[in-house]
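Here's the structure, in structure tokens; my notes come after.
All protein chains of the complex are present and in place, except for one that has been dropped.
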Amino acid sequence: MNKYKKITLDGLIYQNPTFMLVLGTCPTLGLISSAFSAMGMGLTVVVILTLSNILISALRKVIPNAVRIPCYIVIIATLVTFARMFLEKFVPDLYDSLGGFLALIVVNCIILGRAEAFANKHTVPEAAVDGFMQGLGFTVALTLMGIICEFIGKGSLFGYQIMDFKVGMLAKPAGSFLVYGICIAVFTYVIDCIERAKRVKANKLARENLLREVA
Amino acid sequence: MGTFIAIVLAAVLTNNFITVKTYGICPFLGVSKKTSSAAGMGIAVTLVMVLATLVTYPIYTYVMVPLGIEFLEIIFFIFIIASLVQMLEKIIQKISPSLYGAMGIYLPLITTNCAVLGVTELVIGDMSAYIGDASMNIGWAVLYALFAGLGFTLVMIIMSGMREKLNYYKTAKALAGFPIAMVTACFICMAFTVFSYISI
Partner (left out) sequence: MTVKGFFKSNVFKCLVTLLCVLLVSGVFLTIMNGLLAVSDQERLDRAINKIYGRSVAYTEVTVENYNDNANIEAAYRIKDDGNYLIKSTGFGGFDNGSVTCWVVVNVSGGAVKGIDKVVIDSNKGQSYIANINDNFLSGFYGEYKGDFSANEGFIKTGATRSATAICNAVNGAVDYVNGKWLGNVTVDIYADFELTEYIETKKTSHEIDEGGNIVYNIVTKGHTMPSGFTVKVTVSAEGIITAYSIVNNGSSPASYADKMKPDILDGTLFVGKDFAGIQAIINEGITYPGDDKGTTISTGATQSNYLCVYAAAFATKNYQNCLDLEGGDAEGGDE
């Protein structure tokens, strides 16, 4: 069970695709001006990433090494096309707000990256959990930044107007860059502090043990 | 002539790929530490964008639409782009090893660059915002791709210049790397906002 816990923590925190690896930046910057589209993009990626990880992991022994990248691209492109049809039919609002970025999920480095780095080396359940957690990490990060940008940039949350005060810049690409940059900085700083505290504690324990042994 | 100017201005300034559409951010942040590499990447992306549009636009308009298989566009386009990039790499390696040395390392990265897939998807969609009443054809499509690529290169070069200067200053540890690059990009975007007031 420890294995899955590690995959989960990696996906959400230590290898968070948005804040730690800084992958999939184009849809992130393009869509965080609205919390709704940011979350929609995140959830779409969760589904596509989980499915692509499962498929690629299941086919990892069938696909010859030489043509693996083209095969992955075809599988991902198929899933994206399917997602596009599905959203257009059943969630047209989200389909409209994602715009061109929906098709660009194909070239989102997170998906091909996870296929290459994880799915083709692990079993199906592990790959599925990894895909889901990485996607979830992406979704949480996007939604968080979407809320910040939309609240300050438009004075609304998920489309509901809350206040009149707004800083229009934050709803533009310039603001997206700024918020994304600051969020990465804060995230890495906090992780850094926690790690350091852990290390200090471990060192202290080690020293106490040593002292006790010496005594 | 009016359409020509409108497309050029929109592609380079008012609807710049990086500062307005936020396409192609990975190379923008990843390969912009030095001006020479930024320019090389920009030119390589421009080249692939033009070639990809030159191939995908006619295939989409004259083959896929008549056959009714528009829904396969993503698979077709990504395959065409990937093969183009591979071919281009081989050709450049054969013809001019020095050019390959300067540009070759960027080419494999371009397959998964959203600017390339983005432009091929854009030109088959609704372009009326750029070309006005003129009817869309391959000429406009390639022209748009060319200048969108040049606009991309322009911002890449500006960014690399700023990052080279940033090297002279000490940044806080948490801000070093991507965060400070994004704050820099924020200022470039704000500067480009000025161009959104251009109306033709």
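Think of it as A and B in the order they're written, each chain with its own count starting at 1.
Following the convention adopted for this analysis, a contact is a pair of C-beta atoms (placed from the backbone, for glycine too) under 8 Å apart; a residue touches a chain by one contact, two chains touch by 3 or more.
Given the structure is predicted, the values throughout are model-derived calculations rather than measurements.
Engineer: What is the set of subunit A residues that contact the non-displayed chain in the whole complex?
Structural biologist: Subunit A touches the missing chain through residues 62-64, 66-67, 70-71, 74-75, 77-78, 81-82, 85-86, 88-89, 92.
Engineer: For subunit B, which residues reach the chain that was dropped from this view?
Structural biologist: Within subunit B, the residues touching the omitted chain are 69, 71-72, 75, 132, 197, 199-200.
Quick note on the criterion: only the chains that are shown with their structure count from here on.
Engineer: Under the definition above, what is the set of subunit A residues touching subunit B in their complex?
Structural biologist: So the residues of subunit A touching subunit B come out as 22-23, 25-26, 29-30, 70, 73-74, 77-78, 80-81, 84-85, 100, 103-104, 106-109, 112, 169, 172-178, 180-182, 184-186, 188-189, 192.
Engineer: Spell out the residues on subunit B that touch subunit A in their complex, using ranges where they run on.
Structural biologist: For subunit B paired with subunit A, touching residues are 19-26, 29, 71-75, 78-79, 82, 111-114, 117-118, 121-122, 125, 172, 174-175, 178-183, 185-187, 189-190, 193.
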